[in-house]
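A single protein chain has been removed from this complex, and every other one stays in its place.
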Amino acid sequence: MSRRLPEVGGVYIQMEDELASLVVVIGASQAGAKAMTATSGPGFSLMMEQLGLAIMTETPCVLVNVMRGGPSTGQPTKASQGDVMQAKWGAHGDYEIIALAPSSPQEFFDYTIEAFNLSETYRVPVIVLADERVAHMREKVVIPPEDEIKVVSRKKPSVPPEEYLPYGSEELIPPMACLGEGYRVHITGLTHNEKGYPDMSGDVHSKLIWRICNKIRSNAEKIWRYKVIGSERPEATIVVYGSAYRSAIRAFKEARREGLSVALLKIETVWPFPEKPLLDLSETSKGFIVVEMNTGQILREVQRVAGSSRVEFVSQLGGDLPDPRGILTKIRRVLDHA
Amino acid sequence: MSRAEVVIAGFGGQGIMLAGYILGYAATIYDRKNAVQMESYGPEARGGAAKTELIISTEEIDYPIVEEPDILVVMSQEAYTRYHSKVKSNGTLIIDEDLVDLTPPPPPGVSVYKVPATRIAEALGRRIVANMVMLGALCAITKVVSPKAMEEAIKSRVPKGTEELNIKAFRAGYDFAIRLMRGEVD
Partner (left out) sequence: MLKQVQVEHPLDPLLRIDRIPHIWCPGCGIGIVLNAFLRALKELNFDMDRLVVVSGIGCAGRAAGYVNADGFHTTHGRPIPFATGVKLAKPYLKVVVFSGDGDLFAIGGNHFIHAARRNIDMLVLCVNNQNYGMTGGQLGPTTPLDARTSTSPYGNIEHPFNLVHLAAGAGAVYVARWTVLHVRRMTESIKKALLKKGFSFIEVISPCPTLFGRYNRMGTGLDMMKLLAERSVVMNFIDPAEAVVDLRDKIVCGEFVDTEKPEYTEMVYRLIREKSGREVTSIVES
């Protein structure tokens, strides 16, 4: 990006640390720019403070985290999916967030654009939650002509500065005036009222937090991205996201070759977690096989949503993709117990 | 061939990663197939072992990990020792014969091609293009990509000003392998 951005009229800066990187991104976005940063592991932990600020001030921005083995320095240059819950809960306080998990370079490209569009639409930081395997993967990427790429920009105020309320309550997602546009806004990470001024009262806080949660919750069906592959009324369903999908799809194909009644739910927006397809599949599926490169994070979401169904877990730690044979074994186990 | 798994291995500084990249680039961009290249990184930037894995296929590639290479190209003894037993039983092994000694022997059924890539490159004036000589040999022997696609890929991916030398090295490797297969050299 340091090479490419100046060529296309963009700014690149290398900051002193990852925390500062996200602050600069927030500053640039508040001034009206579309801005992003990228990191892995420990850098993501450093960004949590500013993730909170971006959520609280409703600043659109994009954050790429290439997950590696952790905690701490962990396994640089090795893959994991250990930051899924951190992406959802890592900053202090209550909030909702959007996170997309690519499984190929093409999806990495597409989801980064999508991340900007979602972030501008909902005024929320959007995380592209990749992992080392997809980040160090080279594949064909089709880049469409510029005019065919859907680009969404934040809604601007339609009222003059004297009437503008930066956090007006009429809409879930208020229009955003930027610095230097004459609106003379005051923005703070403190709990704030509709004018943007600090206000510590319980009512104001409650109203603000419910709004920043509900703008995502009530639009979740529009935000969700997922694919259901295979049987319409499967007896077993694989649930997977990110590069682990590449292992799962192999296992899925093998299972189908063996004539097993199996489907695959590929989750593309890990947050908000797409509950509906899982609920639908749980009507016929006797069980789910959750495949993750961690000790069980989305597993908890599946258990929460799919309730009484049998849930098998394929855990892969250490940096490699899950072995498709291990997934196949679990599929058989679910079906045998049917 | 609908799916070919390729491993190229040697030591750091031989241009192993670039060779893999060019092979994948030729397959996808110019031969319009699918390819996936996975790179394993250690913290060190130079020296030590280098390896790249590629899968080239006419179909969409699901699992991107090489399980049993159809084609193994080795340019160091260490790489041979580490990977020779993994080649598929009817697979292809291409070695730089001046750098690799075939002990222990490869699995039965594997076709072995000895190409003095570094020596050929030195004769062209730069040993650094040994990777292109190897790509030439790989292209002639395995036909996983077309020579035309390879040449286009080399021209667009090597540093500016070195295109001619790299193409020359590729053709030298290609011609050597053709003669090798005809039994004109041993």
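Letters A and B mark the chains in the order given here, with residues in each chain numbered from 1 onward.
Going forward, a residue touches a chain if its C-beta (ideal position, glycine included) is under 8 Å from a C-beta of that chain, and two chains touch if they have at least 3 such contacts.
Note that the structure is a prediction, hence the values are computed from the model and not measured.
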Which chains here touch the chain that is missing from view?
A
From the listed residues A:M1, A:L190 or A:L279, report the one that touches the chain absent from this view.
A:L190
Missing-chain contact, candidates A:A20, A:A220 or A:L317, resolves to A:A20
Which chain A residues touch the hidden chain?
6-11, 13, 15-17, 19-20, 23-33, 35, 49-50, 52-53, 178-180, 182-190, 197-198
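Going forward, only the chains that are shown with their structure count from here on.
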Intercentroid distance (Cα basis), chain B paired with chain A, Å:
38
Would you tell me which residues of chain A are touching chain B in their complex?
76-77, 133, 136-140, 246-247, 249-250, 253, 320-321, 324
Which chain B residues qualify as touching chain A in the complex?
21, 24, 28-29, 34-43, 61-65
